[in-house]
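What you see is the complex with one protein chain gone and the rest in place.
Chain IDs A, B and C follow the sequence of writing; residue 1 opens each chain.
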Amino acid sequence: MTPNSVSTPPLLQAENLHLFFGGLSALVNVSFQVRPGEILALIGPNGAGKTSALNCLNGFYRPQKGHILFANHDLTRTPTHQISRLGIARTFQNIALYTGMTALDNLMAARHIRMNQSMFASALYFGAAQREEIAHRRVVEEIIDFLEIEHIRKATVGALPYGLRKRVELGRALALEPRLLLLDEPMAGMNVEEKEDMARFILDIHERRQMTLLLVEHDMGLVMDIAQRVVVLDFGVKIAEGTPSEIKANPAVIKAYLGEAEHK
Amino acid sequence: MNKIVLTITLVVMAVLVLTACAPAPAPTPVPPTPAPKPTEPPKPTTAPATTAPQPTAAPKPTDVPKPALRTKANPGETITLYHLGDVTGPLAAITTPLVSGFDDGVKYLNKTGGIRGAQVLLEMSDTASQVDRAILGYNRFREKKPLVLQMYGSGETEALKARLAEDKIPVLTAGVSSKGSYPPGYVFAVVPIYTDQFGLFIDWLVLNWDKVKPAKGQGLDSPKIALVTWDSAFGRDVLTAETRAYAERKGVKIVGQELFTPGAPDVTTQILAAKKAGANVIYTNTLAHGPAQILKDTVSLGVREEFLIAGCNWTLDLSMLGLAREAAEGFYGVFPNHWWDDADHPGVKIIQAEFAANNRKPAERAVGYLLAFSFVEAMKQYIEKTIDRVGFEGLTGAAVYETIVATGELKAMQGVTALDYNKDRRAPSKARIVQVQKGKFVYLTDWMTAPDLKPK
Amino acid sequence: MNWDLFPQFLATGLLTGGIYSLIALGLVLIYKASRVFNFAQGHLLMLGAFITWWFTENLGWDVWLAFAAAIGLAIIAGWLVERVALRPLIGQPILATVMMTLALSQVLQGVTILAFGAYQRSLPYLFPIQPIVLGDIRLKLNLALAFVLAMLGFIIFVLFFRFTRAGLAMRAAAEDHQLAQSVGLSVPRIFGMAWAIASVVATVCGVLLANISGVELTLSLIALKAFPAVLFGGLESIPGAIVGGLTVGILESLVGGLPQDPALRALHLGDIAPYVFMLIVLWFRPDGLFGLKRIERI
Partner (left out) sequence: MAIRLAGDFDISYAHDMAILRNHGQWVMLIVFLTGLFALPFVADGKTLGLLNIIGISIIAAHGLNILLGYTGQISLGQAAFMAVGAYTTAVLMKYGVAFWFALPISGVVGGIIGLLFGLPSLRIKGFYLAMATLSAQIIIPWFFRNVRVDIFGGTPGLTIAPPRLGELVFNTQETMYFPIMLTVVVCTLVAKNIARTRLGRALIAIRDNDLAAEVLGIEQFSYKLRAFFISAFYAGLAGSLWAVYARSINPEQFSLLNSVWYLGMVIVGGMGSALGPILGASFIRILEESTVQLAPALSKMFPQAAAGMLAALGPLVFGLVLALFLIFEPRGLAHRWELLKAAWRLRPFAH
């Protein structure tokens, strides 16, 4: 696998994104590419526009200018629920699980687009619908094993501790079997041990499942070990792009992060 | 999937619209099940067969009862009267005093020897003027095999009519809608049905038009009636094909029907629309607060002198006088019973005394109390007549029904109100016209007989 | 169509709309402060009328004195309702509060029947029954004065919000609960105050209405007409409550009065006009005329 080879066409291409809220600009002329098979990190200080960028990819926000191309589709014109069908899954900074469901059902819910039983078949739960449910259960159980959450399979997620919820949410995104996985601060608010676990899962996903990942992270240090390429945003503007080692040496990045440190 | 849902929706909507726009069905295909047997009220002549379990039941009333007939209650024996009415809901004004009247009526019966010695008990259920609750209440009562029920709401009576006939439970109802009372079944209206009352009013109006017509107003050469009434089964019961035809025959024009919701704070729109339509008479088929609102609003619009305003018997109540006050002056109505003011009447005297003895509030000095008290006494008479005929052992709803249709005129509480039924009639037909004068009901006529305007 | 009566129905509708506005004001006050839509407003209104009646009938008080006393009780009742029923639900989903106010309406219904009976009563007239004749237009004096009182009430509330400490505190709390808390305002106390004021508004409405129609259980139903008014005006807007109430009143009167064809009149169109209107508003302008558009944070 040659994730960084420039010759392969990008999996996702964001071009000149402009996003405003009233007078506030969240993204200014941001462009980046995600290449097939890579782990790209999108980093930047608070308020840099990282999550806004993800929200554009998801169709939550519609950028006023610019395009996002994914598999020949312009995502800026695709409804949110269609984007997942194209093969993009994501997790959320503040965890957006279905709190009333069990962990298992959260994952099963993600199989939604891959199931095709009708409303009536669901209601009767007979024959094909039943077989389909069982087949998808098998897929989901594999992910549960992979993430080591067997013990909480039937627990309602609302009551789970933070770290486990993050893991269930990752599992839910995986259950979509996406081509591109967007992770919004997957390690935020975790202790060191949990962070290490999560990093291990992310690398495993990348290797064993051959998935392309776009990682949004606030904490620069952590990202450097995982990501293959890094894009840096500051106040909605892209200030740098390159390999982790290039980024570490980039003066603009250092300034942005130091500047933030001074504010603190 | 979404598209499929949308397509199905559109198709079904289209079908619905088409059916709604389709011409009214020809009358021929309408009765697919022409009155299935169980819903058909048993004919009076066949009814004794249903009471067959009692071999003592004499085939003809003239036959001397066999000695086995027990007409005296055993010690401790009781008879329960049932009361299925709306204590709350839009009719509460008239029905709350009914409960008290019912209560005190039963007390009075027990004081005066019960029913052939049996203690009288009372069971009530509130329907809140909701038919679903009435049905639940009825289910409760039905299992106890009531001899006779008392009911109020038109809607409830109509809803239960078929089942009353199936279960052979006669009911005295104050919800005297034409649809509930006819075709004849087990429902007996306690006052003339609303359409007949309206007919009686038209009779009187035509005879006395020159004397009673409004001082000013429009088209005073003949009466032009607008119905200003509630948007409910009860409120709308007056305007039928029969009453329209009858009015036309009598040279009275019905110029419109204006509807309002019970409790609406303003009916000026309806009154002005009626005026626009050329009306000089307003008739309302509502309870006390209906006419009160109409009367007050005509006064406060300054058009009171332009209308003769009248209503059915339930409009003539204490709370109407209370709500409308001076505005009630000159209001006409159809009055089938005596009133609290008739102090010389022996029945009213007793009721007055009982009312005082039970420490009732002045607010309950209403038509409901007076009538409920009388109906309890009427029930007693019917049951006693039945006991005389078939004995305590033969006492069933069907047997009481037999008595009711065979009795003819029956003076309840010595004539506070008179009931009168036979095998075809399900309501009495006698009433007087009253007018509110100085806050009192004043009889303007002697007893009149209402025309028969029951639905064909 | 009765076009010649158009000015008449317009005027009648305007006056009736004044009452709707005042009910809508109560709803808006509570919603603005605590994000609770009070389905029991109509029952508070009914209770207020019954209490006023009780003072005049059983204690023989003058109707205006009874009115004042009922307003005093309404403050306690509103505060109590918030304290007992709504306070435990702070932080619960909107459904819980909706259901609670529906439950409350049933409790108030039961309490009213138990305490006063279901009879219809009448209050001594606050205003004489007399017409006001303006050219071809005939209006009810009592309704016109009720309208004037209602509008006066509005002015008082606007002044209250602009110029009193409590009013300013309520406005601050309505904008942002956390912010209000951080500057030392007691948010629960403000909720209680909003309920107390809404309860007073309800009582005023109840007495004005009872003066026109009578003291009875059906008084509570009038609040159903204020719902479309509130949605049209915007759930959080006090001027919206006025505009919404007047619009619904006028709409109802015109739709109810103008058609002349008996078949059309028999449909009683005025009865549903406000709700069809509400559906249209919900579809085309869900936030109402003066409502706030909210951006959802993800």
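FYI, contacts are C-beta pairs under 8 Å (C-beta built on N, C-alpha and C of every residue); 3 or more make two chains touch, one makes a residue touch a chain.
Just so you know, these numbers come straight off a predicted model, no measurement behind them.
With respect to the full assembly, the chain omitted from this view is in touch with A, B, C. Contact with the chain not shown here comes from a single listed residue; of B:149, B:193 or B:233, that residue is B:233. Only one of C:63, C:80 or C:96 touches the absent chain when the whole complex is considered: C:96. From the options B:72, B:140, B:216 or B:349, the residue with contact to the unseen chain in the full assembly is B:140. Even with one chain removed from view, chain B keeps its contact list with that chain: residues 1-2, 5, 8-9, 12-13, 16, 20, 24-25, 29-30, 32-33, 36, 38-39, 87-88, 92, 96-97, 99-100, 103, 123-126, 128-132, 135-137, 139-140, 142-143, 154-155, 158-163, 166, 177, 179, 231-233, 235-237.
Counting the whole complex, the residues of chain C in touch with the unshown chain are 37, 85, 88-89, 92, 94-96, 98-100, 102-114, 116-118, 224, 227-228, 231, 266-268, 271-272, 275-276, 278-279, 282-283, 286, 296, 298. Residues of chain A that touch the chain left out of view are 58-60, 79-85, 89-90, 92, 96-101, 105, 108-113, 115, 117, 119, 122-125, 129-130, 132-134, 137-138, 141, 152, 154-155, 172, 176.
Here, only the chains that are shown with their structure count from here on.
Considering the contact criterion stated above, no chain is in touch with chain B and with chain C alike.
Distance from each chain's C-alpha mean to the overall C-alpha mean is smallest for C. When you average the Cα atoms of each chain and compare centres, the chain farthest from chain A turns out to be B. Each chain gets one centre point, the mean of its Cα atoms, and the points for chain B and chain C are 36 Å apart. Inter-chain centre distance (chain A to chain B, centres taken as mean C-alpha positions): 72 Å.
Chain A and chain C have Cα centroids lying 49 Å from one another. In chain B, no residue touches two or more other chains.
Listed in rising order, the residues of chain C touching chain B in the complex are 2, 5, 8-9, 12, 16, 19, 113, 117-122, 129-131, 133, 138-143, 209, 212-214, 216-219, 221-222, 253, 256-257, 260, 262, 265-266, 268, 270-271. The touching residues of chain B, when paired with chain C in their complex, are 87-90, 92-93, 95-97, 231, 256-259, 261-266, 268-270, 272-273, 276-277, 288-289, 292-293, 296-297, 299-303, 319, 322-323, 325-327, 363-364.
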